[in-house]
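Complex shown without one protein chain; remaining protein chains in place.
To keep things simple, chains are lettered A and B as they appear, and every chain counts its residues starting from 1.
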Amino acid sequence: MKRIIDKTLLIVLLIAFLTSLYLVFNWVPQIKASNTAEQIAQKIFYFHVPSAWLGFLAFFIVFIASVGYLVTRKRQWELVSVASAEIGVLFVSLVLITGPIWAKPVWGIWWTWDARLTSSLILWLIYVAYLMLRRYLPDGSKRANLSAVVGIIGFIDVPIVYYSIRWWETQHPKAVMASGDGSLAAPMFFTFMFSLATFTLLYVYLLRKRYQLLVLEDTLNKQFKEMEIL
Amino acid sequence: MATPALQLAKVSKDFGRIIALRNIDLTIQSGEVVSILGRNGAGKTTLLNIISGVAKPSSGKVLLFGTDPSDKLNKAKLAIISHEMFLYGNLTALENLEYYGSIYNIPDPGQRIANVLADVELTHRRFDLVATFSRGMTQRLTIARALLHEPSLLLLDEPFTGLDQHAIGMLLTLLNQQKKLGKTILLTTHDLHTAKELSERYIVLDKHGIIHDGSMKETTPDEIRKKYFSTIAAEQVA
Partner (left out) sequence: MRAAIAILKKDLRMEFRSKESILAMWIFSLLIFVIFNFTFEVSRLIMLEIAPGLLWVAFIFSGMFGLNHSFAIEKENGNLRAMALMPVDGGQIYLGKFLSVTIMMLLFELLIFPIFIIFYDLQLSLEMLLLIPVVLAGTIGFTSLGTILSAVAVHTRNQQILLSLLLWPLVSPIVIWSVNLTGMVLAGEVATSFYPLLIRVGAFDVIFFTFAYLLFDFILED
């Protein structure tokens, strides 16, 4: 059953990714810009924003799984939270990489200590620290407890970080979904939503796979232990 | 029948890749003195952690005096003596005991502290920093700290390892006193002779489970050693 779900997910993902690449590069109309570099750079938006959204989603799942762990003390919750944190860091890394790639041709600089950029970097640092902590601790319920506590505090901090830096003047383009005044043309909106859905699907797939791998590791280690005992 | 001091039913601690205990069934009556034997890594420390409420079992039920071990009332009835001293080097002996006295909210702390200090023969050094104490003295203070709040259940994790002869004698006397007072004592040890001197019952822990539960009276240390030679710390046999 698990196999079938994974296989189906993978096939759907492949099709969705190819479709969204087609939509982004061949279907959606070019924006009006001063040069072609900027026009091409703009395409990154369809990957950049979904990555950011997935970062948040992943960290929210870390939070939920951490609470779940502290309530039930079940290993499964711990594995979900670490899997989601890893994927979240991956996606926020993508945000931090695609951002400068866009910024260089458009703003002329790779990086600026802008509100949105700074808060994304801090977010990334919070969860890198979470993963580092886990690296430093030996496996066991102590590690599970400590990382669940950090997983909870970390997520409470996320909105505060964004809030704290908001009063800074930002050069960053306005959040399109929030403006809601139709600043995005219909084809763009469709392409964006399609890309968002594709990325979310990717997250689900990665989370499943990473979780299964962690469970497998546990089972294998346990079997070694059993062999030692007998 | 009175509530047993300790009841464990099908207790397992197994987290992820770590198996520490499996299916432990154990009942200890109030006033019993029980030795837990087994080699290092057999799960003795985990068992004590679960009994003291510091660790939660992954399955099974633990009852300490009829209630949950993490219950605050239970924690007040419990003391641990192990290689960890639970003392601050930068405080004097007296300050250390005063600190634990107020944490455990003991009645008439001044008198009680004077008593335990006298019991371990440290009254004359009470104003000295623990950091300046010799090993033996620190260990005696550890005993005083553990007995300070008059616990009903004593958990002793290898209490005799590293002790000098004087301290061993003192600890034995104090433990025998506690036994007479009807306190329950659980000790893990490699030292079968001392175990026999103190306890009536012994259990052998191996492969994360209890493999034997017997009476000390019907056997000699040599017999136990012969039977469980492979399981009970080979390092102590020499």
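What we mean here is this: contacts are C-beta pairs under 8 Å (C-beta built on N, C-alpha and C of every residue); 3 or more make two chains touch, one makes a residue touch a chain.
Everything numeric in this text was worked out from a predicted model, so none of it was measured.
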| item | value |
| --- | --- |
| Per the touch definition above, residue among A:I40, A:L133 or A:L201 touching the missing chain | A:L133 |
| From B:V11, B:L47, B:I80 or B:A93, residue that would touch the chain that is not displayed | B:I80 |
| Listed residues A:I101, A:I122 or A:L201, member touching the removed chain | A:I122 |
| Residue among B:R17, B:K56 or B:K227 touching the omitted chain | B:K56 |
| Subunit B residues touching the omitted chain (full complex) | 49, 52-56, 72-76, 78, 80, 82-91, 95, 99, 102-105 |
| Touch list for subunit A against the chain that is not drawn | 70, 122-123, 125-126, 128-130, 132-133, 136-137, 141-142, 145-146, 148-150, 152-154, 156-157, 160-161, 163-165 |
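Please note the rule applied: only the chains that are shown with their structure count from here on.
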| item | value |
| --- | --- |
| Centre-to-centre distance between subunit B and subunit A (centres being mean Cα positions), rounded to whole Å | 49 |
| Sites on subunit A touched by subunit B in the complex | 73, 75, 78, 139-141, 144, 217-218, 221-222, 225-226, 229-230 |
| Interface residues, subunit B side, partner subunit A - complex | 15-19, 55-56, 58, 207-208 |
